[in-house]
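Missing here is one protein chain; the remaining ones are kept as they sit in the complex.
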Amino acid sequence: MLAFIIRRFAGLVVVLFSITVIVFLLFFATPGIDPSARLAGRNPSPETVAAVKHEFGLDRPLPVRYGLMMKRLFISRDLVSYGNQALKVVPAITSAAPVTFSLVLGAAVLWVVMSIAMGLLAVTFKGTVVDPLLMIVALIGISMPVFWLGEVLNLITQDRLHDTFLFSWVPPLGYTPFTENPWQWFLHLIIPWITLSVLYIGFYARVLRANLLDIQNEDYVRTARAKGLPPRRVLLKHMLRNSMITFVSLFGLDFGFLVGGGALLTEVVFGLPGVGRLTFQALQQLDLPVIMATVIYGAFFISIMSALVDIVYARLDPRIRPS
Amino acid sequence: MAEPATELSLDPAAVLAAEEHEVAIVGRSPWYLAWRRLRRNYFALFSLVVFVAIVTACFLAPVYAHQVAHTGPNETHSAETVIVSGKPTQVISGGATYDAKTGEFTVRAVKILGPTWWHADGRFVLGSDNLGRDVAVRLLYGGLNSLKIGIGSAFICTFFAVLLALIAGYFGGWADWIITRFFDLIWAFPVLLLAIALGSALSVNGFHHFGIDIEPGSLWIPTLVISYVLIPYVGRPVRGQVLSLRQKEFVEAAVGSGAGPVRIMFSDLLPNVASTVLVFFTLIIASNILTEAGLSFLGAGVRLPDPSWGNLIASGQEQIVSAPWLTLVPGIAIVLTVLSLNIFGDGLRDALDPRAKVRIEH
Partner (left out) sequence: MTSKRRWTWLLSVLALAAGFSLMVAAYGVAANRTKAAPKQAHKSVGTLKAVLDTIDYLDPQQAYTGQSWWAMWNVWETLLTYRHVDGPGGYKLVPGLAASLPSISANGKLYKFKLRKGLKYSNGQAIRASDFEFAIKRGFLATGQGVGFYTDIAGAKAFAAHPTAGGDISGITANNAKRTITIKMAKPRGDFLTILALLFAAPVPAGTSPAIHNGNIPASGPYRIVGYDPNRGFTMLRNRFFKPTKNIPRGNPNRVEVSLIGDANTATQRVVSGSADYSNAAIPPDRIASAKNRGHLILRKTANTYYFWMNVNVAPFNKLKVRQAVNYAIDRKALQTLVWGGLGQPTQNVLPPTYPSYKKLTLYSHNVAKARQMITAAGAKGANVTVWTREVSDALTAAQYYVSVLNSIGLDAKLTTLPRATYYTTIGKRDTKAQTGWARWLEDYPHPLDWFDVLLNGNRIVDQDNNNYAYYSNKKINSSIESLKKAPVLTDAVNTRWAAVERSIMKDAPWAPWSNRVFPEYFTKKMGCIHIQLLYGIDWTRLCRK
């Protein structure tokens, strides 16, 4: 087991290192990435441009530039953006991360609760009209582009029905930190939470339903039934608990993916200044230091979560432990 | 609990599969059996029909543009007047006006011609956009682009993913380690971020290496980007299947009889993963259409003025309050297409292998 963990983490380091190299090469091969002309202002003399180049180490060979950037990112932690030198990269990420966390955490609670409810309802009402209806709703949820859903919800809650009693509580787009005003934090995030979670509710409900149906004929479930336990108890205590293994591992991966910047579209649509939007803005400006930092941040979360899921899974289910 | 005779279920194929245990099915190929199951899944078949109809409509875009709407996807008619139900209506009217005498502006909203349905001789059936272009024409051309990208990248992605999975699964060892790390690498990169990064990196000068020339603005850029980022989603599970097949007796027998690796990979292993691959292929088209929409929404997919469903939504959202159809129409098109593909893909999976677990991440 220990060897497995070590190997998994060694692989993680290799992956993270390769990602930084790839991002670096990808963007230094892009024309126009060289920020010296931008930083030197609108009427730059060649000397000024050269001076800026030197200041940012852009006149050095590629491997040295890579090393310098990594050093300033991880060791001295004073890497600044190419677009705005007043913007330090590390604080920019640490101030954007709580927004992303707030968004993903709330959505996760919502999608776990809702999808379990939907999955259980579907299984309970299998054979009636409720089951296919729920599953169609779930499928529609999976088939909607999240940014489109967000736009439509914005249209309804911010404009069309904003002045009715239904949605007059919806605050303007944006974010209020929890520490500043917890109630406003909550209000600002309700619609984004719903938007982000719709896809996952649909997805998890379907997975859970399939899983529950798979195991309903397993021996231990039949034994529990034969003992005369009430059906609801069998469903909740025996079947649901067992299905949670798949559920939790899926959840780990998706959570890592979203925290790592996957909630980008939702953040953009709702004007939430999270990590995804930060990356998006950096990409629009080809601001390499910020891109680098956010991609490392994202890759780190995704890799950590997938490694954790592997390890937990291996612990729970020895059959799949790799030799 | 007795199953009702006419069960309302989304996976009748599974029920059929269960029934088949009791029926003699000797001597039938698995593909025939799958077809038999699928044939009775009306819901999935209906979805297939819807999808084929959408594809056909999009491929007929030039016909619609010339014969019905009499305009191209990028032609603006902002200053024109259209006869709607016998009433002349300006395509774009209103807007602030400037009074040169007082030097003041009078603010008024811009009015964009909404859907005329069939009251304007086929012109502006779904309304106009902010530049006076026919939304219906742009929707069809946009669908054409979105589908080309979705289906094209599904082909490319599946091809490379299966190839890599076969190599990794057959040879194992170093080949497997490298390929798995490669999958990890793509996996660890948030899909959209990588796609945007590649999209914007290639959008400036295109790609001109290794004898391949791709111009910036080409449809190939989003197609290749999407197929690249989705490789691990298909590659990983297929590799797992190949790995377990590799241990089976029939493969060992083929190796023993002196068959070469290429032959074993393609004539022994590939047919056994084909059904999984087919299901993935269907579902991945749906996922690709969504990814394309997301990319174009962020400005890293299909380049304006060429339409795609994603960039139609993106440009439409700027007028969402005054002209909501610009956002709603392409969005509904996406939902219908993706939904029909998802339902059909589900049915296909149940028909081919009711126990398969196929998962696509958007």
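Just so it is clear, A and B label the chains in written order, and each chain counts residues from 1 on its own.
Simple rule for what comes next: a contact is a pair of C-beta atoms (placed from the backbone, for glycine too) under 8 Å apart; a residue touches a chain by one contact, two chains touch by 3 or more.
Keep in mind that this is a model prediction, so the values were computed, not measured.
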Given B:Ala96, B:Ile178, B:Ile212 or B:Ala253, the residue that touches the chain left out of view is B:Ala96
In the full complex, which of A:Leu25, A:Val109, A:Leu166 or A:Leu236 touches the chain missing from this view?
-> A:Leu166
Residue positions on chain A contacting the omitted chain are 30-33, 37-45, 47-49, 51-52, 55, 83-87, 92, 95-96, 117, 121, 124-125, 128, 130, 158, 164-169, 171-174, 231-232, 271, 273, 281, 284-287
Given the full complex, what residues of chain B touch the hidden partner chain?
-> 1, 74-76, 78-79, 92, 94-98, 105, 107-110, 130-132, 200, 203-204, 216-217, 299, 303-305, 315, 318-323
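Going forward, only the chains that are shown with their structure count from here on.
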For the pair chain A and chain B, the C-alpha centroid-to-centroid distance in angstrom is 22
Can you name the residues of chain A that touch chain B in the complex?
-> 11, 14-16, 18-19, 22-23, 26-27, 29-32, 126-129, 131-132, 135-136, 139-140, 142-148, 151-152, 154-155, 159, 199, 207, 210, 214, 250, 254, 257, 260-262, 264-265, 268, 276, 279-280, 283-284, 286, 291, 294-295, 298-299, 302-303, 306
If you look only at chain B, which of its residues touch chain A in the complex?
-> 3-4, 7-10, 181, 184-185, 187-193, 196-198, 200-201, 204-205, 286, 290, 293-294, 297-300, 310, 313, 317, 320-321, 324, 327-328, 331, 334-335, 338-339, 342-343, 346, 355, 357, 359, 361-362
